[in-house]
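Here the complex is missing a single protein chain, while all its other protein chains stay put.
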Amino acid sequence: MFVLTLSVIFIMLYEIRLTKFTDKLPFLRSIPGLRAIEEAVGRSTEMGKPILFVPGIMDMNEVETVAGVVVLGHVANMTAKYETELDVPVARAIVMQAARQVSKEAYLTQGRPELYNEDMVHYITDDQFAYAAAVNGIMQRDEPAACLYMGKFFAESLLFAETGNSIGAIQIAGTGSQTQIPFFVTACDYTLMGEEFFAASAYLSQEADLIAGITAQDLIKVILVIVILFGTVSRALFDLGLVSFDFITLIGI
Amino acid sequence: MIRNLENLIIKVGDVDRRVIFVLIGLAVLIPLLTPVSLPIRETPTTVKFYEGIEEIPKGSKVLVSFDYGPSTRPEIHPMNVAVLRHMLRNEHKVYISCLWPDGIYMALDALEDISDEFSLKEYEDYVLLGYRPGAEAVIKGLASDLRKVYTVDANGKFIDDIKMMDNVKNLNDFAYIYSGSAGYPGTFEWVKYGGDPTGVRMSSGTTSVQVNEVIPYVRSGQLIGLLAGMPGAAEYEKLVESPGIAIKGMAAQSFAHIVIVVFIIFGNIAFFLKQKKERKYSK
Partner (left out) sequence: MILKRYIPIAIVAIFGSLTLSAWFIDNETIETFANDDATQFFDIIAAFAVFLGALNLLKLQFIKFIKKQKGWQYSAISIISFFFAFIIGFFIRGAYFVEDKVFFTEEAALESLIIVDISEAQQEQAYKVQENSFKDLSDAKDFAIKQNLITPVDWGAHVQKNGSLFQWMFKYIFSPLSATMFALLAFFVASASFRAFRARNFEASLLLLAGIIIMIGRVPAGSLISSWMVMYLIVLVSGLYIHYLKKKNNVTIIFTLAGFILVTIAGVITGWPIDKPSIFYLPLLQEWIYLVPNAAGSTAILMGIGLGIVVTSLRYIFGLEKSYLGE
């Protein structure tokens, strides 16, 4: 486990170093959900309606929530640029503070501090379904043109997505919650599944270091697939008595 | 006539979702008001769960964790009540903890449901440890030293003053851990920080949606069987021979699923007919 962790770290650092010595950015395939964010912001601006951003229902100790807040920063950059109203109801007080910080910086970066209002990011409640009820109410009353769900979700995901669908909003979801991905895929226009969501920050910022992290991830995945295939074949041959070597036992699984 | 039928089906395909809501509502309500008995077939995961509890030596100490709230009560509560019945029938001493703040109220309700049947006496048959915040920190604490997490029980009584807690230092002193879980914190945290590190046998009951995620743990043996949602609860109620809400609810669930499938089929037929029409007019 220690060797594995060190390997992952070294592969990541190696990829980052490699990227520094090349002029060209590593290739990152197009992710439709992320391209659609700008389209969603544009649509909201044209319609004069707000954008609703939901950064999940968990706290900042979840990686998905942090990733969601990072995407919020990029979205806030766009809303500052296009002067679109942004509404971010949150379920945790710490997330409120982090989201406010990120939004404020985005508006300052775009040179539009006068458009920033602290109450854009507002706390509702910690309780899952009370939060879902409040967000649904906001959707029904304010009728945002775009709804973005980026973070960790549980059962309330379908409540958000169906309500958003009923008001005709364009919906983009991103989550690493495996059980909620099917609901978002069914009800939303675009869904960032698992790794695509974690790659959002790299994709939107186009920073070499961050993209290098994604390529490192892909390299580790390729290695894992090779190990799985080799292990499966080795175990099959071992069970058939054709070889006396079992790779899976050797690596301690 | 065929054209009229086609037009009708296309109309069904474009039906307002409120019509679907009404029909689903009726599909659930009618079987609940006029009970319909349907055969319950036990799945291997439920049978394994049942056998796992039967294998516990009589009179052992077991930890039951109520990790759900009122929203998921219809799925998890029946299985937890059935588990408590099974445990008490086998004369085990039950220790109840809660990782969710709502869990304590669920535990109180569950105990109220079965107290007359077993003439339950607190501190003789069970101890209600109560809720502690901290999620996995609570489990890690229980794994190392229970008294670090619980100094008093849910009634405010000191743990050291409870006779049933005398030889209970940490999770290793339990013969079995069960978690009725609706999400976080729940099954995964109990496996990662409770069952796996200590080697204590454990299992769980989860909502149907979570079964997907939890199945790998069942296949690896980290969980001994699994109660999967309300169908799992109904199967388990049948195995412990105490029919309850889960069995009653299965008819409602069956009809609701059938209504959904019928709508999906009609929707697809309407989709194909529409495509056929569009191709015809585009020629």
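So that you can tell them apart, the chains are marked A and B in the order they are listed, and the count of residues begins at 1 in each.
Criterion: a residue touches a chain if its C-beta (ideal position, glycine included) is under 8 Å from a C-beta of that chain, and two chains touch if they have at least 3 such contacts.
Just so you know, these numbers come straight off a predicted model, no measurement behind them.
> Among B:L120, B:I162, B:A175 or B:I260, which residue is in touch with the absent chain?
That would be B:I260, which touches the missing chain.
> Which of B:G52, B:P78 or B:G141 touches the chain that is not shown?
The missing chain is touched by B:G141.
> Would you mind spotting which of A:A80, A:A169 or A:L210 touches the chain that isn't drawn?
Answer from the full complex: A:L210 touches the omitted chain.
> What chain B residues would touch the chain not displayed?
Chain B touches the missing chain through residues 17, 20-21, 24-25, 28, 38-41, 43-44, 69-74, 102, 104-105, 108-109, 112, 130-131, 133-137, 140-141, 144, 148, 154-156, 208, 211-213, 215-216, 219, 231, 234, 250-251, 253-261, 263-265, 267-268, 271-272.
> What is the set of chain A residues that contact the non-displayed chain in the whole complex?
Missing-chain contacts on chain A: residues 1-2, 5, 8-9, 12, 16, 59, 61, 63-64, 66-67, 69-70, 73-74, 90, 92-94, 96-98, 101-102, 104-106, 119, 122-127, 129-130, 132-133, 137, 141, 155-156, 158-159, 161-162, 165, 176, 178, 181, 183, 186-187, 193-195, 197-199, 201, 205, 209-210, 213-214, 216-217, 220-221, 224.
Here is the rule we use: only the chains that are shown with their structure count from here on.
> Once bound in the complex, which stretches of chain A touch chain B?
58, 128-129, 154-155, 166, 178-179
> Chain A touches which residues of chain B in the complex?
Its residues touching chain A are 17, 69, 71-72, 183-184, 207, 209-210, 212-213.
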